[in-house]
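The other protein chains are all here in position, but one chain of the complex has been omitted.
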Amino acid sequence: MSNPMLSEIRRDHIMNLLADGKRIDGRGTSDLRSITFETGLVESADGSARVKIGKTDVIAGVKIVPGTPFPDTPDSGVLTTGAELIPMAHATFESGPPGEDAIELARVVDRGIRESKMVDVSKLCVTPGEKVWMCFIDIYAYDYDGNLFDAANLAAVLALRTAVVPGEQYGLGENTPLPVTCTPISVTAAKIGNTLILDPNFDEEQISCSRLTVTTDDEGNFRAMQKGGKGSITLDELRQCLDMAVEKGREIRAIIG
Amino acid sequence: MERKNARPAREVVVPGDVLDDSGLKSGDNTYVLDGRIHASVLGVKNVFQNSVSVIPLSGRYMPTTGDTVIGVIEDIGPSNWLVNINAPYPAPLHVSEVPWKVEFGDTSRYLNLGHVVMLKILMVDESKKIQVTMNDSGLRRLEGGRIVEIPYSKVSRVIGKSGSMIQTIKNLTDCRIFVGQNGRIWVDGDGENTDVAVQAIEIIGRESQSNNLTERVKEFIGSKLPQAENDEEEE
Partner (left out) sequence: MSGQTDMVLVDDNGIRIDGRTADQHRPIKIEAGVLSNADGSAYVEIGKNKVLAAVYGPRECHPRHLQNPSKAIIQCKYNMEAFSVSDRKRPGPDRRSVEISKITAEALEKVVLTELYPRASIDVYIEIMQANAGTRCAGLTAASVALADAGIPMRDIIPAIAAGKADGHVLLDLNKEEDNYGEADVPMAIIPSTDEIVLLQMDGNMTREEFDRAVSMGVAACHEVYELQKDALKRRYTAKEKEDDSDE
(Lines give C-alpha, C1' and ligand atoms only; values in the text may rest on other atoms or scores of the structure.)
Protein backbone atom coordinates (compact mmCIF):
# COMPACT_ATOMS: atom_id res chain seq x y z
CA MET A 1 0.00 0.00 0.00
CA SER A 2 1.11 3.51 -0.63
CA ASN A 3 1.58 5.95 2.18
CA PRO A 4 -0.43 8.99 1.25
CA MET A 5 -0.36 12.18 3.21
CA LEU A 6 -1.83 11.52 6.64
CA SER A 7 -5.49 12.43 6.33
CA GLU A 8 -7.19 14.86 8.66
CA ILE A 9 -9.51 12.03 9.67
CA ARG A 10 -6.69 9.74 10.72
CA ARG A 11 -4.87 12.54 12.49
CA ASP A 12 -8.01 13.44 14.46
CA HIS A 13 -8.61 9.80 15.28
CA ILE A 14 -5.08 9.42 16.69
CA MET A 15 -5.51 12.61 18.72
CA ASN A 16 -8.93 11.61 20.06
CA LEU A 17 -7.65 8.22 21.17
CA LEU A 18 -4.61 9.78 22.80
CA ALA A 19 -6.87 12.07 24.81
CA ASP A 20 -8.10 8.85 26.47
CA GLY A 21 -4.56 7.47 26.79
CA LYS A 22 -5.10 5.03 23.89
CA ARG A 23 -3.22 4.45 20.65
CA ILE A 24 -4.29 3.35 17.17
CA ASP A 25 -2.54 0.00 17.43
CA GLY A 26 -4.11 -0.74 20.83
CA ARG A 27 -1.01 0.06 22.91
CA GLY A 28 -0.91 2.17 26.02
CA THR A 29 1.19 5.33 25.85
CA SER A 30 4.32 3.72 27.31
CA ASP A 31 4.02 0.27 25.68
CA LEU A 32 6.66 -0.83 23.19
CA ARG A 33 5.82 -2.85 20.11
CA SER A 34 7.07 -6.43 19.95
CA ILE A 35 10.82 -6.72 19.40
CA THR A 36 12.34 -9.62 17.45
CA PHE A 37 15.92 -10.07 16.32
CA GLU A 38 18.32 -12.39 14.56
CA THR A 39 22.10 -12.24 14.88
CA GLY A 40 24.92 -13.62 12.74
CA LEU A 41 22.78 -13.73 9.59
CA VAL A 42 25.42 -12.17 7.34
CA GLU A 43 28.47 -14.41 7.10
CA SER A 44 30.48 -11.86 5.13
CA ALA A 45 30.19 -9.46 8.07
CA ASP A 46 32.23 -9.81 11.25
CA GLY A 47 29.03 -9.23 13.21
CA SER A 48 25.44 -8.69 12.11
CA ALA A 49 21.93 -8.35 13.46
CA ARG A 50 18.49 -7.72 12.04
CA VAL A 51 15.94 -6.19 14.38
CA LYS A 52 12.21 -5.74 13.98
CA ILE A 53 10.26 -3.41 16.22
CA GLY A 54 6.69 -3.86 15.07
CA LYS A 55 6.95 -3.46 11.30
CA THR A 56 10.12 -1.38 11.44
CA ASP A 57 12.92 -3.57 10.14
CA VAL A 58 16.62 -2.68 10.36
CA ILE A 59 19.88 -4.51 9.68
CA ALA A 60 23.31 -3.64 11.05
CA GLY A 61 26.56 -5.20 9.95
CA VAL A 62 30.02 -4.78 11.46
CA LYS A 63 33.24 -4.99 9.47
CA ILE A 64 36.51 -4.97 11.37
CA VAL A 65 39.65 -4.21 9.35
CA PRO A 66 43.23 -3.20 10.19
CA GLY A 67 44.03 0.48 9.67
CA THR A 68 46.04 3.46 10.88
CA PRO A 69 45.07 5.05 14.22
CA PHE A 70 44.26 8.74 14.56
CA PRO A 71 47.41 10.69 15.58
CA ASP A 72 45.82 11.86 18.86
CA THR A 73 44.82 8.31 19.90
CA PRO A 74 47.76 6.22 18.62
CA ASP A 75 46.88 3.13 20.68
CA SER A 76 43.12 3.08 20.27
CA GLY A 77 40.99 1.29 17.76
CA VAL A 78 38.60 3.30 15.58
CA LEU A 79 34.80 3.14 15.61
CA THR A 80 32.67 4.47 12.74
CA THR A 81 28.87 4.31 12.32
CA GLY A 82 26.95 4.92 9.12
CA ALA A 83 23.26 4.62 8.31
CA GLU A 84 21.30 4.66 5.08
CA LEU A 85 17.59 5.26 4.73
CA ILE A 86 17.31 3.33 1.48
CA PRO A 87 14.20 3.77 -0.68
CA MET A 88 13.33 0.09 -0.15
CA ALA A 89 12.15 1.00 3.35
CA HIS A 90 9.56 3.66 2.58
CA ALA A 91 7.87 5.40 -0.34
CA THR A 92 9.19 8.74 0.92
CA PHE A 93 12.86 7.71 1.12
CA GLU A 94 14.97 8.69 -1.85
CA SER A 95 18.14 7.15 -3.14
CA GLY A 96 21.34 9.12 -3.02
CA PRO A 97 23.97 9.95 -0.42
CA PRO A 98 22.73 9.93 3.20
CA GLY A 99 20.66 13.02 3.95
CA GLU A 100 20.42 14.81 7.27
CA ASP A 101 17.95 12.32 8.75
CA ALA A 102 20.25 9.38 8.04
CA ILE A 103 23.28 11.25 9.35
CA GLU A 104 21.48 12.24 12.55
CA LEU A 105 20.38 8.63 13.01
CA ALA A 106 23.92 7.31 12.60
CA ARG A 107 25.36 9.92 14.93
CA VAL A 108 22.86 9.28 17.70
CA VAL A 109 23.49 5.52 17.51
CA ASP A 110 27.23 6.19 17.41
CA ARG A 111 27.04 8.45 20.45
CA GLY A 112 25.34 5.84 22.61
CA ILE A 113 27.91 3.22 21.67
CA ARG A 114 30.90 5.55 21.96
CA GLU A 115 29.96 7.32 25.18
CA SER A 116 28.99 4.12 26.98
CA LYS A 117 32.42 2.77 26.00
CA MET A 118 30.62 -0.33 24.83
CA VAL A 119 33.54 -1.28 22.59
CA ASP A 120 36.81 -1.29 24.48
CA VAL A 121 38.88 0.46 21.82
CA SER A 122 42.03 0.25 23.95
CA LYS A 123 42.06 -3.49 23.24
CA LEU A 124 41.87 -2.90 19.50
CA CYS A 125 45.49 -1.78 19.15
CA VAL A 126 47.84 -4.00 17.13
CA THR A 127 50.97 -1.81 16.95
CA PRO A 128 50.74 1.57 18.76
CA GLY A 129 50.81 4.48 16.36
CA GLU A 130 50.85 2.17 13.36
CA LYS A 131 48.13 -0.40 13.22
CA VAL A 132 44.80 -0.69 15.03
CA TRP A 133 41.50 -2.41 14.32
CA MET A 134 38.90 -0.20 12.69
CA CYS A 135 35.34 -1.15 13.41
CA PHE A 136 32.74 -0.04 10.83
CA ILE A 137 29.07 -0.30 11.74
CA ASP A 138 26.75 0.04 8.75
CA ILE A 139 23.00 0.28 9.26
CA TYR A 140 20.27 -0.10 6.62
CA ALA A 141 16.52 0.29 7.09
CA TYR A 142 14.43 -2.27 5.17
CA ASP A 143 10.98 -1.30 6.42
CA TYR A 144 10.15 1.99 8.12
CA ASP A 145 7.17 2.20 10.46
CA GLY A 146 8.54 4.73 12.92
CA ASN A 147 11.21 4.73 15.63
CA LEU A 148 14.27 4.02 13.54
CA PHE A 149 16.44 5.33 16.37
CA ASP A 150 15.73 2.48 18.78
CA ALA A 151 15.69 -0.17 16.03
CA ALA A 152 19.02 1.03 14.63
CA ASN A 153 20.58 1.27 18.10
CA LEU A 154 19.46 -2.24 18.96
CA ALA A 155 20.66 -3.69 15.65
CA ALA A 156 24.06 -2.02 16.00
CA VAL A 157 24.44 -3.14 19.62
CA LEU A 158 23.46 -6.74 18.85
CA ALA A 159 25.80 -6.82 15.85
CA LEU A 160 28.68 -5.57 18.01
CA ARG A 161 27.93 -8.03 20.81
CA THR A 162 28.24 -10.93 18.38
CA ALA A 163 31.18 -9.52 16.38
CA VAL A 164 34.53 -11.26 16.00
CA VAL A 165 37.86 -9.52 15.35
CA PRO A 166 39.10 -11.39 12.25
CA GLY A 167 42.76 -11.79 13.23
CA GLU A 168 43.30 -14.85 11.06
CA GLN A 169 42.06 -13.21 7.88
CA TYR A 170 44.77 -10.54 8.15
CA GLY A 171 47.57 -12.67 9.67
CA LEU A 172 47.22 -10.76 12.95
CA GLY A 173 46.68 -13.61 15.38
CA GLU A 174 43.62 -15.53 16.34
CA ASN A 175 40.00 -14.59 15.83
CA THR A 176 38.75 -13.10 19.09
CA PRO A 177 35.37 -11.79 20.18
CA LEU A 178 35.13 -8.02 19.89
CA PRO A 179 35.81 -6.67 23.42
CA VAL A 180 32.43 -5.38 24.57
CA THR A 181 31.82 -3.93 28.03
CA CYS A 182 28.11 -3.10 28.24
CA THR A 183 24.83 -2.85 26.34
CA PRO A 184 23.70 0.72 25.67
CA ILE A 185 19.95 0.83 24.97
CA SER A 186 18.07 3.80 23.57
CA VAL A 187 14.43 4.54 24.28
CA THR A 188 12.64 7.10 22.15
CA ALA A 189 9.60 9.07 23.20
CA ALA A 190 7.50 11.29 20.97
CA LYS A 191 5.23 14.13 22.03
CA ILE A 192 1.85 14.50 20.37
CA GLY A 193 -0.10 17.47 21.64
CA ASN A 194 0.71 17.27 25.32
CA THR A 195 0.98 13.49 25.49
CA LEU A 196 4.21 11.52 25.61
CA ILE A 197 4.27 8.13 23.91
CA LEU A 198 7.07 5.61 23.60
CA ASP A 199 8.17 3.80 20.45
CA PRO A 200 6.12 5.94 18.01
CA ASN A 201 4.94 4.33 14.78
CA PHE A 202 5.01 6.11 11.42
CA ASP A 203 1.66 7.87 11.69
CA GLU A 204 2.39 8.98 15.23
CA GLU A 205 5.76 10.37 14.16
CA GLN A 206 4.02 12.32 11.40
CA ILE A 207 1.94 14.28 13.89
CA SER A 208 4.40 14.48 16.76
CA CYS A 209 6.08 17.82 17.34
CA SER A 210 9.10 16.63 19.24
CA ARG A 211 10.94 13.48 20.15
CA LEU A 212 13.56 12.55 22.69
CA THR A 213 15.95 9.63 22.47
CA VAL A 214 17.67 8.65 25.71
CA THR A 215 20.41 6.02 25.83
CA THR A 216 21.24 4.32 29.10
CA ASP A 217 23.96 1.88 30.11
CA ASP A 218 23.61 -1.31 32.18
CA GLU A 219 23.60 0.72 35.42
CA GLY A 220 20.82 2.95 34.18
CA ASN A 221 23.13 5.92 33.82
CA PHE A 222 22.60 8.25 30.87
CA ARG A 223 25.10 8.05 28.03
CA ALA A 224 23.51 9.91 25.12
CA MET A 225 20.45 11.96 24.34
CA GLN A 226 18.97 13.66 21.34
CA LYS A 227 15.99 15.92 21.22
CA GLY A 228 14.50 16.14 17.72
CA GLY A 229 11.55 17.78 16.04
CA LYS A 230 10.43 21.36 15.85
CA GLY A 231 8.46 21.38 19.08
CA SER A 232 9.59 21.58 22.67
CA ILE A 233 9.42 19.44 25.80
CA THR A 234 8.83 20.67 29.32
CA LEU A 235 11.19 19.89 32.17
CA ASP A 236 8.52 17.67 33.65
CA GLU A 237 8.22 15.75 30.37
CA LEU A 238 11.98 15.42 30.28
CA ARG A 239 11.93 13.78 33.73
CA GLN A 240 9.24 11.38 32.56
CA CYS A 241 11.33 10.46 29.52
CA LEU A 242 14.38 9.79 31.68
CA ASP A 243 12.40 7.56 34.04
CA MET A 244 10.89 5.64 31.17
CA ALA A 245 14.26 5.26 29.42
CA VAL A 246 15.66 3.55 32.50
CA GLU A 247 12.64 1.33 33.02
CA LYS A 248 12.18 0.35 29.37
CA GLY A 249 15.93 0.00 28.89
CA ARG A 250 15.78 -2.71 31.53
CA GLU A 251 12.84 -4.37 29.73
CA ILE A 252 14.70 -4.40 26.43
CA ARG A 253 17.86 -5.79 28.02
CA ALA A 254 15.76 -8.61 29.40
CA ILE A 255 14.38 -9.34 25.92
CA ILE A 256 17.80 -9.50 24.24
CA GLY A 257 19.43 -11.33 27.14
CA MET B 1 -21.49 -15.63 -5.18
CA GLU B 2 -22.02 -19.31 -5.60
CA ARG B 3 -22.45 -21.54 -2.59
CA LYS B 4 -19.46 -23.50 -1.52
CA ASN B 5 -20.41 -26.91 -2.92
CA ALA B 6 -20.80 -25.36 -6.35
CA ARG B 7 -17.55 -23.49 -6.05
CA PRO B 8 -14.88 -24.34 -8.62
CA ALA B 9 -11.36 -24.86 -7.31
CA ARG B 10 -9.54 -21.54 -7.03
CA GLU B 11 -6.28 -21.67 -8.89
CA VAL B 12 -3.60 -19.11 -8.10
CA VAL B 13 -1.74 -18.20 -11.27
CA VAL B 14 1.35 -16.08 -11.86
CA PRO B 15 2.35 -13.99 -14.89
CA GLY B 16 3.29 -16.25 -17.79
CA ASP B 17 1.20 -19.23 -16.67
CA VAL B 18 -0.74 -20.85 -19.51
CA LEU B 19 -4.46 -20.56 -18.75
CA ASP B 20 -5.98 -22.19 -21.78
CA ASP B 21 -5.24 -23.57 -25.21
CA SER B 22 -8.68 -24.96 -25.97
CA GLY B 23 -10.25 -21.90 -27.56
CA LEU B 24 -11.61 -19.86 -24.67
CA LYS B 25 -11.68 -16.12 -25.16
CA SER B 26 -8.94 -14.07 -23.56
CA GLY B 27 -10.35 -11.86 -20.79
CA ASP B 28 -8.94 -9.32 -18.33
CA ASN B 29 -5.30 -9.65 -17.26
CA THR B 30 -4.41 -12.20 -19.91
CA TYR B 31 -2.59 -12.17 -23.24
CA VAL B 32 -2.38 -14.52 -26.18
CA LEU B 33 0.87 -15.96 -27.47
CA ASP B 34 0.98 -18.61 -30.19
CA GLY B 35 -2.70 -19.41 -29.72
CA ARG B 36 -2.39 -19.96 -25.99
CA ILE B 37 -3.78 -17.69 -23.30
CA HIS B 38 -1.30 -16.64 -20.59
CA ALA B 39 -1.86 -14.82 -17.30
CA SER B 40 -0.35 -11.34 -17.18
CA VAL B 41 -0.83 -10.76 -13.48
CA LEU B 42 -0.66 -12.64 -10.20
CA GLY B 43 -4.19 -13.67 -9.28
CA VAL B 44 -6.93 -16.24 -9.36
CA LYS B 45 -7.92 -17.88 -12.64
CA ASN B 46 -11.54 -17.19 -13.48
CA VAL B 47 -13.48 -18.97 -16.22
CA PHE B 48 -16.84 -17.40 -16.95
CA GLN B 49 -18.98 -18.53 -19.87
CA ASN B 50 -16.43 -18.96 -22.62
CA SER B 51 -13.74 -16.56 -21.53
CA VAL B 52 -10.86 -16.85 -19.12
CA SER B 53 -9.51 -14.00 -17.02
CA VAL B 54 -7.40 -13.42 -13.93
CA ILE B 55 -8.70 -11.66 -10.82
CA PRO B 56 -5.70 -9.86 -9.31
CA LEU B 57 -4.64 -10.65 -5.75
CA SER B 58 -2.56 -7.50 -5.33
CA GLY B 59 -1.64 -4.34 -7.17
CA ARG B 60 -2.56 -0.74 -7.40
CA TYR B 61 -5.96 0.82 -8.06
CA MET B 62 -6.41 2.07 -11.61
CA PRO B 63 -9.18 4.67 -11.95
CA THR B 64 -12.15 3.78 -14.15
CA THR B 65 -14.74 6.27 -15.36
CA GLY B 66 -17.72 6.34 -13.04
CA ASP B 67 -15.92 4.99 -9.96
CA THR B 68 -16.56 6.66 -6.63
CA VAL B 69 -13.32 7.06 -4.70
CA ILE B 70 -12.12 8.55 -1.44
CA GLY B 71 -9.18 10.91 -1.75
CA VAL B 72 -6.89 13.00 0.41
CA ILE B 73 -5.89 16.51 -0.65
CA GLU B 74 -2.12 16.47 -1.07
CA ASP B 75 -1.42 19.70 -2.93
CA ILE B 76 -3.20 22.95 -3.65
CA GLY B 77 -2.99 25.24 -6.67
CA PRO B 78 -4.75 28.54 -7.34
CA SER B 79 -7.51 26.88 -9.36
CA ASN B 80 -7.29 23.23 -8.47
CA TRP B 81 -6.38 20.65 -5.86
CA LEU B 82 -4.29 17.51 -6.29
CA VAL B 83 -5.99 14.56 -4.67
CA ASN B 84 -4.28 11.32 -3.68
CA ILE B 85 -6.65 8.54 -4.67
CA ASN B 86 -4.25 5.61 -4.15
CA ALA B 87 -3.68 5.37 -7.90
CA PRO B 88 -0.35 5.69 -9.74
CA TYR B 89 -1.24 9.33 -10.39
CA PRO B 90 -2.75 12.08 -8.24
CA ALA B 91 -6.13 13.29 -9.48
CA PRO B 92 -6.49 17.02 -10.26
CA LEU B 93 -9.77 18.45 -8.96
CA HIS B 94 -10.62 21.68 -10.75
CA VAL B 95 -12.58 24.49 -9.04
CA SER B 96 -15.32 24.07 -11.66
CA GLU B 97 -15.90 20.53 -10.35
CA VAL B 98 -16.72 21.43 -6.75
CA PRO B 99 -20.11 22.46 -5.36
CA TRP B 100 -18.87 25.86 -4.26
CA LYS B 101 -18.03 29.03 -6.16
CA VAL B 102 -14.29 29.35 -5.57
CA GLU B 103 -12.41 32.53 -6.49
CA PHE B 104 -9.02 32.18 -8.15
CA GLY B 105 -6.39 31.64 -5.46
CA ASP B 106 -9.00 30.97 -2.80
CA THR B 107 -8.86 27.17 -3.04
CA SER B 108 -7.43 26.44 0.42
CA ARG B 109 -10.41 28.13 2.09
CA TYR B 110 -12.60 25.29 0.84
CA LEU B 111 -10.35 22.26 0.91
CA ASN B 112 -7.02 22.12 2.67
CA LEU B 113 -4.11 19.67 2.87
CA GLY B 114 -5.15 16.41 4.51
CA HIS B 115 -8.86 16.96 3.95
CA VAL B 116 -10.74 13.89 2.83
CA VAL B 117 -13.19 14.01 -0.07
CA MET B 118 -15.51 11.66 -1.90
CA LEU B 119 -15.06 12.04 -5.62
CA LYS B 120 -16.28 10.54 -8.82
CA ILE B 121 -13.96 9.67 -11.68
CA LEU B 122 -15.37 11.73 -14.58
CA MET B 123 -13.01 10.54 -17.24
CA VAL B 124 -9.79 8.65 -17.82
CA ASP B 125 -8.21 9.27 -21.21
CA GLU B 126 -5.82 7.09 -23.16
CA SER B 127 -2.75 8.52 -21.51
CA LYS B 128 -4.44 7.81 -18.14
CA LYS B 129 -5.02 11.48 -17.44
CA ILE B 130 -7.80 11.64 -14.90
CA GLN B 131 -10.65 14.11 -14.36
CA VAL B 132 -12.59 13.96 -11.12
CA THR B 133 -15.63 15.77 -9.80
CA MET B 134 -17.42 16.52 -6.56
CA ASN B 135 -20.50 17.71 -8.46
CA ASP B 136 -22.78 14.74 -8.08
CA SER B 137 -25.20 13.55 -5.47
CA GLY B 138 -23.56 12.17 -2.34
CA LEU B 139 -20.12 13.56 -3.16
CA ARG B 140 -18.74 15.75 -0.45
CA ARG B 141 -15.99 16.41 2.03
CA LEU B 142 -15.83 13.74 4.74
CA GLU B 143 -15.30 14.88 8.31
CA GLY B 144 -14.98 12.85 11.47
CA GLY B 145 -15.33 9.09 11.49
CA ARG B 146 -12.59 6.73 10.41
CA ILE B 147 -10.91 5.66 7.20
CA VAL B 148 -10.09 2.00 6.64
CA GLU B 149 -7.72 1.04 3.85
CA ILE B 150 -7.97 -2.37 2.22
CA PRO B 151 -6.53 -3.71 -1.06
CA TYR B 152 -8.72 -2.32 -3.84
CA SER B 153 -9.13 -5.85 -5.18
CA LYS B 154 -11.17 -6.68 -2.06
CA VAL B 155 -13.69 -3.85 -2.43
CA SER B 156 -16.26 -5.99 -4.21
CA ARG B 157 -16.32 -8.38 -1.25
CA VAL B 158 -16.91 -5.53 1.17
CA ILE B 159 -19.90 -4.45 -0.89
CA GLY B 160 -21.12 -8.01 -1.40
CA LYS B 161 -23.77 -9.27 -3.80
CA SER B 162 -26.09 -6.34 -4.55
CA GLY B 163 -24.65 -4.56 -1.54
CA SER B 164 -25.63 -7.31 0.91
CA MET B 165 -22.39 -7.35 2.88
CA ILE B 166 -22.14 -3.62 3.42
CA GLN B 167 -25.82 -3.47 4.32
CA THR B 168 -25.30 -6.17 6.94
CA ILE B 169 -22.45 -4.22 8.54
CA LYS B 170 -24.45 -1.00 8.44
CA ASN B 171 -27.47 -2.63 10.05
CA LEU B 172 -25.57 -4.42 12.78
CA THR B 173 -23.34 -1.53 13.77
CA ASP B 174 -25.63 1.37 12.97
CA CYS B 175 -22.74 3.11 11.22
CA ARG B 176 -22.73 5.28 8.14
CA ILE B 177 -20.31 3.74 5.63
CA PHE B 178 -19.05 4.97 2.25
CA VAL B 179 -17.00 2.63 0.11
CA GLY B 180 -14.45 4.04 -2.31
CA GLN B 181 -13.57 1.79 -5.27
CA ASN B 182 -9.93 2.66 -4.54
CA GLY B 183 -9.93 0.62 -1.33
CA ARG B 184 -10.63 3.46 1.10
CA ILE B 185 -13.72 3.09 3.22
CA TRP B 186 -15.18 5.75 5.49
CA VAL B 187 -17.02 4.66 8.62
CA ASP B 188 -18.83 6.83 11.14
CA GLY B 189 -20.98 5.91 14.12
CA ASP B 190 -20.93 5.59 17.88
CA GLY B 191 -17.53 4.90 19.46
CA GLU B 192 -17.49 1.15 19.95
CA ASN B 193 -19.74 0.44 16.99
CA THR B 194 -17.31 2.24 14.71
CA ASP B 195 -14.43 0.14 16.02
CA VAL B 196 -16.36 -3.04 15.33
CA ALA B 197 -17.39 -1.93 11.84
CA VAL B 198 -13.77 -1.04 11.07
CA GLN B 199 -12.55 -4.41 12.31
CA ALA B 200 -15.23 -6.23 10.33
CA ILE B 201 -14.10 -4.47 7.15
CA GLU B 202 -10.48 -5.29 7.94
CA ILE B 203 -11.44 -8.96 8.27
CA ILE B 204 -12.98 -8.87 4.80
CA GLY B 205 -9.84 -7.18 3.47
CA ARG B 206 -7.69 -9.96 4.92
CA GLU B 207 -9.87 -12.98 4.36
CA SER B 208 -11.90 -12.07 1.33
CA GLN B 209 -11.27 -15.51 -0.18
CA SER B 210 -13.54 -17.22 2.34
CA ASN B 211 -16.88 -18.02 0.85
CA ASN B 212 -19.29 -17.69 3.73
CA LEU B 213 -17.84 -14.35 4.65
CA THR B 214 -21.21 -12.81 5.46
CA GLU B 215 -21.77 -15.39 8.18
CA ARG B 216 -18.29 -14.81 9.57
CA VAL B 217 -18.79 -11.09 9.64
CA LYS B 218 -22.20 -11.42 11.33
CA GLU B 219 -20.68 -13.75 13.88
CA PHE B 220 -17.80 -11.37 14.53
CA ILE B 221 -20.03 -8.35 14.99
CA GLY B 222 -22.39 -10.41 17.15
CA SER B 223 -19.54 -11.44 19.44
CA LYS B 224 -18.41 -7.85 19.86
CA LEU B 225 -21.80 -6.21 20.02
CA PRO B 226 -24.25 -8.79 21.43
CA GLN B 227 -26.92 -6.10 21.47
CA ALA B 228 -26.62 -5.55 17.74
CA GLU B 229 -27.42 -9.11 16.84
CA ASN B 230 -30.57 -9.07 18.92
CA ASP B 231 -31.58 -5.87 17.25
CA GLU B 232 -31.34 -7.41 13.86
CA GLU B 233 -33.17 -10.54 14.79
CA GLU B 234 -36.04 -8.43 15.99
CA GLU B 235 -36.26 -6.65 12.68
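Chains here go by letter, A and B, matching the order in which they are written, and residues are numbered from 1 within each.
By definition in this document, a residue touches a chain if its C-beta (ideal position, glycine included) is under 8 Å from a C-beta of that chain, and two chains touch if they have at least 3 such contacts.
Note that the structure is a prediction, hence the values are computed from the model and not measured.
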Contact partner of the left-out chain, one of B:P56, B:P92 or B:G222: B:P56
Residue of B:G27, B:G71, B:P90 or B:G160 touching the missing chain in the full complex: B:P90
Residues belonging to subunit A that touch the chain removed from view: 1-3, 41-46, 48, 55, 57, 59, 61-63, 65, 82, 84, 86-91, 95, 97-98, 136, 138, 140, 142-145, 169
Interface with the undisplayed chain - residues on subunit B: 4, 10, 12, 14-17, 29, 31, 33, 38, 40-43, 56-60, 62, 88-90, 127-128, 153, 207, 209-212, 216
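In the analysis below, only the chains that are shown with their structure count from here on.
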Distance between chain centroids, defined by C-alpha means - subunit A, subunit B (Å): 39
Footprint of subunit B on subunit A - complex, ascending: 1-2, 4-13
Complex interface listing, subunit B residues touching subunit A: 60, 72-74, 84, 86, 113-116, 142-147, 149, 151, 186
